[in-house]
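For subunit A:
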Amino acid sequence: MVPVSHVLALSVILFGLGAAGFIVRRNIITIFMCIELMLNAVNLAFIAFSRYLGDPDGQIFVFFVIVVAAAEAAMGLAIIIAVQRNRQTLSIDDLDSMKL
Partner candidate 1 sequence: MATHSDLPLLLLMTLAKVVVVLGVLLTAIAYIVWMERKVVAHIQSRWGPYLVGPHGLLQPLADALKFLFKEDIVPDEVDRPIFWLAPLLAFTLAFLSISVIPFGESITIAGHTIPLQITDLNVGLLFVLAVTSLGVYGVALAGWSSNSKFPLFGGLRSSAQLISYELSLGLAVVSVVLIAGSLSLREIVEQQRGLWNICKQPLGFLLYFTAAVAETNRTPFDLPEAEAELVGGYHTEYSSFKFAMFFMAEYANMVTVSCLATSLFFGGWLGPVFGPPLVRSLLPVLWFALKVLAFLFVYIWIRGTLPRFRYDQLMGFGWRVMLPVALLNVLGTSLIVAWRSV
Partner candidate 2 sequence: MTLLQIAFFFLSALALASAILVITRRNAVHSVIWLIVTLFSVGGIFLLLHAEFLFAVQVILYVGGIMVLFLFVVMLVNLDVAVKQAQFSRQWQLALATAIILMAELAYGIYRGHQGFTLAQTSAVPPTIGNTQAVALALYQDYMLPVEIASVLLLVAMVGAVVMAKRKLE
């Protein structure tokens, strides 16, 4: 059997990697992918607990997380296309017109 601590450790490292990528990268699309990475890390933790508590509720949460991820991806990618069309750039450093 795989102990729950192992799965949680993997989940934490994956989340950390996602967070690091989110802060470090400049390309919007990659930043978006890092968000997906973090969501997946959370899903993993949910499923680990669901398995070890013998309760399917954790899996229901994962289902909703995936639904939200789908909605978010559709919206976010639409925004990216709009940004690319109006500003001809995908680097977040160039999107600074709100700066004083």
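Quick note on the criterion: a contact is a pair of C-beta atoms (placed from the backbone, for glycine too) under 8 Å apart; a residue touches a chain by one contact, two chains touch by 3 or more; residues count from 1.
Basis for inclusion: all candidates are chains of the complex that A comes from, given by their letters.
Only a predicted model underlies this, so the values are computations on that prediction, with no experimental measurement involved.
Within the complex, subunit A makes contact with only one of the listed candidates (1 or 2), namely 2. Residues 1-10, 12-21, 23-27, 29-30, 32-34, 36-37, 40, 43-44, 47-48, 50-54, 56-57, 59-60, 62-64, 66-75, 77-82, 84-85, 88-91, 93 of subunit A touch candidate 2 in their complex.
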